[in-house]
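Here the complex is missing a single protein chain, while all its other protein chains stay put.
Order of writing sets the labels: A and B. Residues in every chain begin at 1.
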Amino acid sequence: MSFKCVNQRVIRKDIVAKVTGRARYTADRTEREMLYGALVRSKVAHGYVKSIDTSKAEQLPGVIKVVTYDDLKAIKFPTCGHPHSVIVEKRDIADKTVFTNHVRHFGDEIAGVVAVDSYTARKAAELVEVEYEKLPVYLESEEALQEGAKEIHDGSKNIVKEDEYELGSDVEPIFESADYVLEEDYDISPVKHCHLENQIAYAYQDAEQRIVVVSATQIPHIVRRILSQAFELPYSKFRIIKPYVGGGFGNKQDVVVEPQVVALSLAVGGKPVLIEYSREEQMVATRTRHAVKISLKSGFNKDGEILAQKAVIVSNGGGYAAHGHAITETMAGNFMQTYMSIKNFKSEQITTYTNLPVAGAMRAYGVPQISFAVESHLDSIAGMLQLDPAALRDINMTEDDLNNEFTGVDYSIKGLKEAIERGKERISWNEKQKAYQGQIGEKRKGVGMACFTFDSGTWPYYPELAGANITMNQDGHLYMHLGAVEIGQGSDTVFCQMAAETTGVSYDNVHINSLTDTDYSPFDTGAYGTRQTYITGQAVVKAAEIIYGKILEKAANLLDVGSEKLDVADDYVIDKASKRQLMSLADLALNTYYNEESGEVITCSVSNQVKSNSINTGVCFTEVEVDITTGKVDILDIFNIHDCGTVINPDTAEGQVHGGISMGIGYALMETMLFNKDGLPLNDNLLDYKLPTTLDHPDLGADFVETYSETGPFGAKGLSEPTTVPTAPAIRNAILNATGVKVNSLPMNPQCLFENFKDAGLI
Amino acid sequence: MFDISNYREALSVKDAMTYLKEDPSSMVIAGGTDVLIKVREGKLAGSSLVGIHKIDDLKGICKDANGDIHIGSLVCFTQLEEDEIIKENVDYLGKAGGTMGGPQLRNIATIGGNVCNGVTSADSGSMLVCLNANLKLSSIDGERIMPISDFYMGPGKVDLRAGELLTDIIIMKEDYEGFTGKYIKFSQRRAMDIATIGCSVMLKQKGGVITDFRLGYGVAAPTPVRCPVAEAFAVGKKATEENAKAIGEKALEDVMPRDSWRGSKAFRQQLIKELARKAIEELAGLRGGQDA
Partner (left out) sequence: MLKQINITLNGVERSVEIDERESLLEVLRDKLYMTSVKHGCGVGECGACAVLIDGVAIDSCIYLATWADGKEIRTVEGFEQDGELNAMQEAFVEEGAVQCGFCIPGFLVSATELKETNKSYTRDEVRKALSGHLCRCTGYQKIVEATEKGLEKE
């Protein structure tokens, strides 16, 4: 397939704005007479507010208003950025109020202060005196599930939801008769997104008394719906504006700060009120990636054929439901997707309430956790059988005509198989994997790999929906209004490429505003679920095809030739056969708009519902050097090879892969959120919470196997989230290759490796 | 905005001493990379500060007629690492400073602040202790010079009296001449991190025998410490891998690391042994180019 604009390294639409400082993020905008909000946050992880005294805060000069849970109607709303469902049972759990006197985690919101500047607001928030009746604090799921545990949410038994499923035959008798059985427990720490821009939003009432919210969000249209629920007002009472956003990674797929600014603004007569979370607040009072304990059991025969697998997944959901059980269900749904020839699976999963900060979506939605378990487990099995881990994977993969019975999605992993072959060659797998076994000495090298399969969008969990409006301006340029959300991933750029490719308008002449505004941007659920390129992309192509049709129709009229003889290229209407330029699009547009008889705006607005998915796949290979004496791991080489269908823009695609690997390295080796026994955070800042710096990884590699997706725009599938999935298990497997030690917890930081090496007698 | 009750800018050492005397509750702010963090955290909220940032007299590094090196307290870590006198004579001290935070931090964080902040993890701490650095402390009432190991009193506690300013850090010729040195900072990240253990080694050898030896640690005790037992054990030993290992093990008798969420006691003990071994091996040329 050859393309002109798609599949090319075009320059990002927003990049010049971003290197010149002209890109204005939420904090860079301002309103006249802006007021500043600060929140009174719980200093205990679980308890009731016995008393609250706001008098000192109110007396502080510059304070305008203090609002507590007592001042607001206690309306419960969900916070998670899922699409709404008309099926009542599918709706998200509504368990959050703007402020509360029953605090469920450290940092839970009790009250808010409005003041003339942020310094005064924060100072006043500290002056609010709160007395607590402390309740027992549960940091682990097991504690929260004990008989007689205090319910964090009444009637919940501290269970958000639990369920199970089976595919194929009953696994238990298969375990009985298998040559070997291996059962392993994986313990995975909670981690944070750490987008560089913290949560921030401001709200005010406009001249028509509508409430305008400017927010760094991934989901403007969902914010509008949730605010309508939280304030019991019609959707249309709200207008959400999303300026440039400084990263989200799923954390801005929850509605967190927006209800707070709306409540505070309404409390001061609709004046603009801004809240910017500090980094410390961001660490405890937004979302986390679930801490998960996974127990995996496999029965297999001596030549490596795995006959049955069982998973028990316990996800620690923190103080509120947020995404409910959906992330844990995704783990279950993903569990068997890559190795379908295993055939017999059982999975039991539960999501709990605890007093940790609230867990939610973070890049790849549960799949990093389940993949760590599944992919590590495979290498443990390979080790037991003295098999090459790549060969073991091959034995248990079926290439074609796959169907995930759990989700019902059809797919193939042909691309993955090719990626594995390419990766093996690139890292000299066959030589190194063997040579690195049984080393001695202070520093030991190892290679490791891990695979993944991942959805593009959220079908069939939800029907997918996206709108796209395209207008051809009087100069022949295109202007696009989309509800899809640019948060740094490069979506605006790939949509412009798609529109250019479809219409023949040059890329430079396709325009889009990075700002999303629910008053002007068509409905789209937003940036999550690796959905926009695949889902919104289809809407863009549909709209662009209509524009293309209109161009041909107008040109046929103006030139008096059959439209079937015409095409568009490089901003000109051309003769299809001779490629001769017949008329510029600028002339065409001008003539169409200002035609005295039949003047017409060249525009279209489409809605596109998608009920398909296109599974994307990939593999990570890495080579590491482990210092046995200190537990320090040096990554010598690491790269991913993805099958994301057609790569719409190699630059932005590579960027996604690099970012995902980097995040995966942090997940593997350093990152963890730490709490003391009372649930108070120990490392709620960027010095003590360790995400990788420039010096913590080597050059990162990104490569692609481009299969063609039958359903995706120009053959594209999704890419961004899964880039981070295979890193941690690949590194874990490389450590195993280097040292012979199976490390089954994350992060594998020096302290953890020291303990593992000690237990294994290496130290 | 920082919660500061008062700020006075001193343009000379005398100014600073006067201001400190006038307001005994006030404290010095140099680069501010500890002070401002603590003000924001609330630990030092409401402080009255005397800024010394602009006192050029405290920004020099020189070698006097005796060969002693004087480092002004306001020397920032970038300057320390790049300074020719430091590079020529005690490059390992400059390199130790080079492991601090990141470049922007090193462009402003001062060695005086690092010392006066008094924490055991200070990256210049253990090396300055090995170098027997002397501190010149000045106040309106006079001047005193004291060894850095006496200056450290406990976690975050130093023997800085009201009204006093650290002006100079002095390293005597006999404390550096003929030594090679190495600082190994063990931290989870290679930048922007606090040491889990910092290990400083200084060594002289002749004919394959260790003739002089100094070993110091950060985070192995409440303050940066020297290791007299291990040092005495090392002198006279051959510079071999076995001895490097034995010296590292001996060091455990000198230290008292503790358990914290940043690292367990057992892990720190492991690092204490191994980092010394690695540093000695490297200084004795036993590692064949392999990174310590």
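Operating definition for what follows: a contact is a pair of C-beta atoms (placed from the backbone, for glycine too) under 8 Å apart; a residue touches a chain by one contact, two chains touch by 3 or more.
Just so it is clear, the model here is predicted, and its values are computed rather than measured.
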item: Partners of the unshown chain among those that are drawn; value: A, B
item: Options A:Ala311, A:Leu691 or A:Leu753, residue touching the unrepresented chain; value: A:Leu691
item: Options A:Ala27, A:Leu233, A:Val741 or A:Ala760, residue touching the unrepresented chain; value: A:Ala27
item: Listed residues A:Glu232, A:Glu597 or A:Asp699, member touching the removed chain; value: A:Asp699
item: Omitted-chain contact residue, chosen from A:Gly246, A:Gly415 or A:Pro726; value: A:Gly246
item: Sole residue of A:Arg12, A:Lys65, A:Lys424 or A:Arg444 that reaches the chain not shown, by the stated touch rule; value: A:Arg12
item: Per the touch definition above, residue among A:Val6, A:Ile52 or A:Cys194 touching the missing chain; value: A:Cys194
item: For chain A, residues in touch with the removed chain; value: 9, 11-12, 14-25, 27-28, 193-198, 244-247, 249, 276, 278-279, 487-490, 651-652, 654-655, 658-663, 685-687, 691, 693-695, 697, 699-700
item: Touching residues on chain B - with respect to the absent chain; value: 1-4, 6-7, 9, 29, 32-33, 36-37, 40, 51, 53-54, 78, 101-105, 107-108, 190-192
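Going forward, only the chains that are shown with their structure count from here on.
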item: Whole-Å gap separating chain A and chain B, where each centre is the average of the chain's CA atoms; value: 43
item: Interfacial residue positions of chain B with respect to chain A in the complex; value: 1, 3, 42, 102, 186, 188-194, 196, 261-264, 266-267, 270-271, 274-275, 277-278, 290
item: Residue ranges of chain A touching chain B (in the complex, touch as defined); value: 117, 119, 123, 126, 442-443, 629-632, 669-670, 674, 676, 682-683, 686-688, 690, 692-696, 749-751, 754-755, 758, 763
